[in-house]
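Only a single protein chain was left out; the remaining protein chains are all shown in position.
So, chain A:
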Amino acid sequence: MTMTAVLALAVGVFLVRLAGPLMRSRINVSERTETLMKRGAIVVLAALVITGALFADGGFAGWALPAGVLVGGLLAWRRAPILVVVIAAAATTALLRLAGIA
């Protein structure tokens, strides 16, 4: 990999990030569109939660990972602080792995 490749990735990634606000500034954003765009981002983030919890390297990630995310999710649902949610999720997964559960 060369510096040219690094710069190419940086430019490519920047353009992807730029596309959203550029499209936004071209249209008159109604309240309904605003709701829909925010909902779209939530949908993508939620999908990222699911794929991140279930898959790793193109296959099922094993039980420790989704179990940890589930514990975090339950705590979040019970309105635990974000810090507690994240630490509990990581600790659950790490301990399950330590116990030999993949």
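Worth pointing out:
What we mean here is this: a contact is a pair of C-beta atoms (placed from the backbone, for glycine too) under 8 Å apart; a residue touches a chain by one contact, two chains touch by 3 or more; residues count from 1.
Throughout what follows, contacts and distances are computed from a predicted model.
Taking the options "NADH-quinone oxidoreductase subunit K", "4-azaleucine resistance transporter AzlC", "histidine kinase" or "ATP-binding cassette domain-containing protein" in turn, only "4-azaleucine resistance transporter AzlC" matches the UniProt protein name of the chain that is not displayed. The chain not displayed touches chain A at residues 1-3, 5-10, 12-14, 16-21, 23-25, 29, 36-56, 58-61, 64-65, 68-69, 71-73, 75-77, 81-83, 85-95, 97.
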